[in-house]
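The structure appears right after this line, and notes come after that.
Removed: one protein chain of the complex. Kept in place: all other protein chains.
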Amino acid sequence: MSERQAAAAVPLEPPKPSSRRMWAYRLEIDPSRTGSPWWMTIVSVLLALLLCGIFIAANGMNPIAVYDKMIRGAFGSSFGIAETLVKAIPLLLCGLGVSIAYRISVWNIGAEGQFMVGAIAATAVTIYFPNLPIYATIPLMIVFSLAAGGVWGLLTAIPRTYFQVNELVTSLMLNYVGLLALDYVVFGPWKDPKGFNFPGTPMFNEAQSLPVLGDTRLHMGLLFALAAVAIYALLVKYTKWGYELRLIGANPEAARNAGIPIKRHILLVMLISGALAGLAGMSEVSGVSHRLMYGISPGYGYTAIIVAWLAKLHPVGLAVSAVLFGGLIVGGYSVQTIGLPSSISNMIQGAILFFLIAGGMLSKFRLRRNG
Amino acid sequence: MTTNAINAIEMRQIVKQFGSVVANDRVDFSAGAGEIHALLGENGAGKSTMMCMLSGVYRPTSGDILLRGERVRIRSPKDAAKLGVGMVFQNFRLVQTLTAAENIVLGEKSSFWRGPKWMKNKQEEIASIAGRFGLAFPVDRPVWQLSVGEQQRVEIVKTLYRGAQFIILDEPTSVLTPGEAEQLFATLAIMKAEGKTVIMTTHKLKEVMAAADRISVMRKGRMIHTVDKAHTNERELARLMVGKDIAAHRELPDRSPGKALLAVSQLDVYADHGRKALDGLELHIREGEIVGVAGVAGNGQKELAEVLTGLRAWKRGSIVFDGRPFKRASVRGAIEAGISHVPENRMKSGLAGSLGLVDNLLFKSYRSKERAKLGFLRIGRNRTWSQSLVEEFDVKTAGLDTPVQQLSGGNQQKLLFAREIHHRPKLMVAVHPTQGLDVGATEGVHRLLAQLRSEDRSVLLISEDLDEVMQLSDRILVLYGGRIVGEMPRGEADRERIGMYMAGLHGEEEERAV
Partner (left out) sequence: MELLAQIIAAAISSGTPLLFAALGGILIERSGIIQLGAEGIMLLGAVIACIAFIHTGSLAVTLLAVAGISIALGLVHAFMCVTLRANQTVSGLAMTLFGSGLSAYLGKKVSGTPIPGSVPKLNLNFLDGVPFLGPVFAHLDVLAWFSFVLVVAMHLYIHRTSWGLHLRAIGDNPPTADVMGIRVQTFRYGYVIAGTILIGLAGADMLLVYSPTWTEGMTAGRGWIAVALIIFARWNPVRALFCAYFFGAMDTIGFKIQLIGSEIPSYFLKMIPYAVTILVLMFLGWRSRNKPSGSPQSLGLPYIREQRF
């Protein structure tokens, strides 16, 4: 190509129409928009329900009837509401745990495993100290579950801080280890000898069970969860420690400039995060199933991730979304009677998370006319 | 004027605005074929911006660009490459993991399959181009294994391989050893002999005199003068570059500085990738003194600021502050000792953009008894305190909870100063404190620094803006190659001398230049 031709390759007028100019408008990040508006959350949930409705319809069911059935099952009766709250307890505790970690961008997805080891540790108390009085057993179970969950959390935090290992992979691997450990004890040494081969420990006695409300299954774990939310709200908003977490989450480099030791905070946060999930495990065995058994968790640890995300890590939001997702799980069970699998609720959960992040990002954009 | 009938490159009345900041103000520039043209100026004079418009990185706000006498519109680096314009940026545009040859052929669309034979042919072609221009580098090694000088050669060959007739080098010698620079100049001479137009931006006078045919001097976004090398000398160029107009002197009351505050001796500090950034540095600051550190970026300024604020560990030497030696690098230790820090990039490391004003003001003082009690922040008290600081420092904001990223640059900086000043630091380390600020905001920052001095506090002012350093400092130090190469008190500071020190010309060389 001669130089003359080369110079002519980019004519001055008119501008060469390029494929990028096909659209009259383009999306552009708007720096002044930080959060997404509150209605975006609702729109996201509705869109997720719409998407799942399509799948339900594809399965030959009427989505509206299914959703109606789910809502009635979860919130339509006092029994349903109590069941929903029962499910909300572990969701709230695990959701709190992951929220604290997400505040400083530590992606703990190991709440499920931390829940398991917490349940195992609490049960260990009943196995090895079977005859303690209630005022000794319950606190001991709590302490054991907190410690076990915390250690499980640290097993994720230590590789992350000292060996640069992605915490997502570690925490997930540990979920399977926790699950297998649970299977081991319930199929193996702790199996109830009088249980007709049922994979579970012997039933807890009165002293090993959390008190329940009336004749519902709603147990004292609800108080633990509410207390934990209150403490969380207090800590993140009003304390020096909460301030430090806020700073690390917003700008780690600036936090370093303010003299905050980030590694130490990651370790502490994961310890707490794991301990809360461990407590959830304790409250589930001691408050609901009254024994450790196979399949103790229908995926509380994973649902907790979405609970946290939907709540945007906000304490009140956490309580609300824990109840919502508790309802979703109960609703999932209630549609089994019309021949739908309860895993429908898992599908809805995943879809909600998708639309939440897409919606969150979209609201940071604005439409600009191409000029 | 030039001997060529048509200028190979001509830029007419170029204006370039970034928001409200004018980077280039009606600049005319031209260069001929077979010419090495130096574009001389201090940092921020607008040289690189001009060249980025030529290479399609930016588009001019107004003005015309002519290549070989024809008006052209350069919309992207791709357009520029088609027109034969190739630019070697200061930060190389190389993919570190690819080999030199792969980097050079990157973007070439022809021949999908590239077996060893194809690559070998290309490598030979590249080696022959490189050889023709005297640019030796191993073509088959990944770029990250090459020295900086070699990487630059890869960049130059990249432009030549794509058939560039106009070759722009942005501060090419800033990363080179003197020997490598010599080699580069030899290469430029070969390009010139082949009829190519070579433009190099620089602030180093010696090199301009060694390599260029013609020299254009820019200052503060304007073209000052274009001159043939034969008709000028280093002294005149230095004067043109830094200007004679001493900006209105800030009247600082005379006062004798107090007792010694900071004593740094024999300090060796290494940068992130093992490069020695400070090399036996000596620094003394007394109470009530503003010490300005001038110098071109990358000579150890960043590391100096980091080591004094506890962010970076040192290898050798000692730091004694206020009578106590620093034991180890500790940010908290530095804060508690009374050293405050205005970092170079306020949004990256000074403020948390998504948080509100109160949280940003608390950064350094949240541990104190006034701000927190028994682990709890004193929320109400901190809000009134923040409000009073916002008023005192005149930070314009919609409210105390507005995320600070929505504040203007000047207000962000005021906020940062409010935080760093209010607890009465003994020493403030301020790095480029007025970067990106408009005139009014700059004036405000200067007033605050002067006020600190009047309260017997000290300031270490690290800045690339020579005017700022000269206006404010009691003493001016010039940092070059990790050492203080020049020091002069306020009265004796003169731009020309500072400029020479900054450019690495000191001692007897200065005498020779006369």
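Order of writing sets the labels: A and B. Residues in every chain begin at 1.
As a working rule, contacts are C-beta pairs under 8 Å (C-beta built on N, C-alpha and C of every residue); 3 or more make two chains touch, one makes a residue touch a chain.
Note that the coordinates shown come from a computational prediction; the quantities given were computed from them, not determined experimentally.
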Practice problem: Name every displayed chain that the left-out chain is in contact with. | Solution: A, B
Self-check item: Hidden-chain contact residue, picked from the options A:V177, A:A207, A:M220 or A:I262
Solution: A:V177
Quiz prompt | Selected from B:L106, B:V148 or B:A313 as touching the chain missing from the view | solution = B:L106
Quiz item: Hey, which of B:R12, B:R114, B:R141 or B:R483 is the one touching the hidden chain?
Solution: B:R114
Self-check item: Selected residue (touches chain absent from view) among A:S77, A:N166 or A:N205
Solution: A:N166
Practice problem: State which residues belonging to subunit A touch the missing partner chain. | Solution: 27, 29, 55, 107, 109, 155, 159, 163-166, 168-170, 172-177, 180-181, 183-184, 187-188, 302, 305-306, 309, 341, 343-351, 353-354, 357-358, 360-362, 365
Quiz item: Contacts of subunit B with the missing chain: which residues?
Solution: 18, 56-59, 61, 75-78, 81, 93-98, 102, 105-115
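The working rule: only the chains that are shown with their structure count from here on.
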Self-check item: Chain centre separation (subunit A, subunit B; CA means) in Å
Solution: 46
Quiz item: Once bound in the complex, which stretches of subunit B touch subunit A?
Solution: 67-68, 70-75, 79, 82-84, 165, 309-311, 330-332, 334-335, 341, 343, 348-355, 359, 362-364, 366-367, 372, 375-377, 379, 403, 405-406
Practice problem: Could you please specify the touching residues of subunit A with respect to subunit B in the complex? | Solution: 3, 6-7, 9-10, 12, 15, 31-32, 34, 238-241, 243, 246-247, 250-251, 253-259
